[in-house]
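Here is the structure we will look at.
What you see is part of a larger complex, with each chain still in position.
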Amino acid sequence: MALDATSLEALQARVVELESRSAIRDLVSDYCHGFDKRDFDRFLSIWWEDCIWNIGPPFGRFEGHRGITEAVRSVLWPAWRESHHLTTNLKIDFSDADNARSVCDVDCVGTLTDDPAAQIVGATYRDHMQARDGRWRILQRDVTIHYFNPLGGTTLSPPQNTS
Amino acid sequence: MALDATSLEALQARVVELESRSAIRDLVSDYCHGFDKRDFDRFLSIWWEDCIWNIGPPFGRFEGHRGITEAVRSVLWPAWRESHHLTTNLKIDFSDADNARSVCDVDCVGTLTDDPAAQIVGATYRDHMQARDGRWRILQRDVTIHYFNPLGGTTLSPPQNTS
């Protein structure tokens, strides 16, 4: 039996959604890789130019690539000596083919510049992801920080090469 | 060359499996979002009515939506002041198109109602996921808790808005 184009197009739309899920997941991962490994180009590439990054206290709310640049270079990287974000529980709900609301949770371990104690931060990210011309980026990320505390009696350091 | 329906159907079956993997991953995420953010409808929606939730000590074994409701509302939410589950390492093995065994690991940070110290819990979830009429839910979840301990000298609190 010969097929008509409709069957293939229906299947293609399902493949596009799976690819969109993968692309959105990559944005969530590159947020961590870009920020923690201090790869600014990677970090900036996940945001639309007209984005909003609403971190809330103690850091603030930032708009556009200019705001992202200021937040990272002037506020956050100077505040952290090192940081390690682990994102999980990503759940994506599509509003339409080019817009998705997603939520994920993050656990961050790190050390601030002005305090030798290790810190733990737990937060939830709620995102508006948007595709333009087939490319997904973050349009808005709202951060809810659940806790941000020193990890009693713990400091972070890499293993020593004893050779 | 015209195609026959067989080629498209074979490809369609592969797309269905990828979609099933995505749906199962969503269940694992919504377990955390529903429980930690105290969204009971979200939490209940991941379980089949005839489910088993076998947490083991110190919490117990619960059956059906009635058991889930009792466990969450009468045992677990009262026990935890706050909890933050992070699930990772999800591995799914399909028994057939409508049944899968999956395993994932979880790290939970939280505070109990009757103890100000932060707690850390590490566990493994082993699940029987089942699709009925194309919809995936959890039929059985077995929990193995590896550790459940106070995090020495640490308490959890959100950052203060100093503005």
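Annotations
Letters A and B name the chains as they come in the text, with residue numbers starting at 1 for each one.
FYI, a residue touches a chain if its C-beta (ideal position, glycine included) is under 8 Å from a C-beta of that chain, and two chains touch if they have at least 3 such contacts.
As the structure is a computational prediction, the values presented were derived from the model and not from experiment.
The complex is a homo-oligomer: every protein chain shares one sequence, and counting across the whole structure file gives 3 copies, of which 2 are shown.
Going forward, only the chains that are shown with their structure count from here on.
Centre-to-centre separation of subunit A and subunit B, using mean CA positions: 22 Å. Contacts from subunit B toward subunit A in the complex involve residues 2-5, 8, 11-12, 15, 18-19, 22, 26, 28-30, 32-33, 36-37, 82, 84-88, 107, 109, 118, 151-163. Taken in their complex, subunit A has these residues touching subunit B: 1-3, 7-8, 11, 14-15, 18, 21, 56-58, 86, 88-91, 103-105, 107, 120, 122, 124, 145-153.
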